[in-house]
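Apart from one protein chain that is not included, each protein chain of the complex appears where it belongs.
Right, chain A next:
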Amino acid sequence: MKSFTQVTGIAAPMDRANVDTDMIIPKNFLKSIKRTGFGKNLFDELRYLDEGLPDQDCTGRPLNKDFPLNFPRYEGAKVLLARENFGCGSSREHAPWALDDYGFRAIIAPSFADIFFNNSFKNGLLPIILSAEIVDQLFQEMYANEGYELSIDLAEQVVTTPSGETFSFEIDEFRKHCLLNGLDDIGLTLREADAIRAYEEKRQQQAPWLFGAIQPGA
């Protein structure tokens, strides 16, 4: 997995509550069997004026000029500012894949939906929870200042604004450790293979009906 240590970059707005993963990456694009290439279709129905198709070249498509990510001032943004309950709805991991592929490294919001929050960490994308008041302050400062950049330091757990103001955020120790070092979850879990086997043996004795019912050819 891609590691995350420090990121400094332009902040861009997604200024509405309850942004769902259908909005982040519409279902037409879930037919891909790859993990990459979703960035051009991030927020597809908001970003373009026509209906997008999978595998389509998006360069000639009509842009929605009112959608902030199409504003030149937010070009190359790495930090997405968002509102409450970001990433709700479908469990599609294509949502963090699309945000990552577009170039975002972190999302700052007052709250996230559970599955999206979890999926983001698996892809080196950092979801940061700050209070609604602080997020609102960042939105105002970003709107007022073209080229507004935020710096994020994961080891120190702080977000720094251009004026030098800092806001600290909470993060799970285990998730922080994995992100900082770009660790593969599966490899870590397999270190516990003995514990898993021991549990499994005990479980099989207690509840044998949970094992072996589904067999090929049955």
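Going forward, a contact is a pair of C-beta atoms (placed from the backbone, for glycine too) under 8 Å apart; a residue touches a chain by one contact, two chains touch by 3 or more; residues count from 1.
In the analysis below, contacts and distances are computed from a predicted model.
Matching "NADH-quinone oxidoreductase subunit I", "3-isopropylmalate dehydratase large subunit", "Light-independent protochlorophyllide reductase subunit N" or "Phosphate transport system permease protein" against the UniProt entry of the left-out chain gives the name "3-isopropylmalate dehydratase large subunit". Residues of chain A that touch the chain left out of view are 16-18, 20, 22-23, 26-28, 30-35, 45, 51, 54-55, 83-85, 88-93, 96, 111, 113-115, 118-119, 122-123, 172-175, 185-186, 189-190, 192-193, 195-196, 199-200, 203, 206-216, 218.
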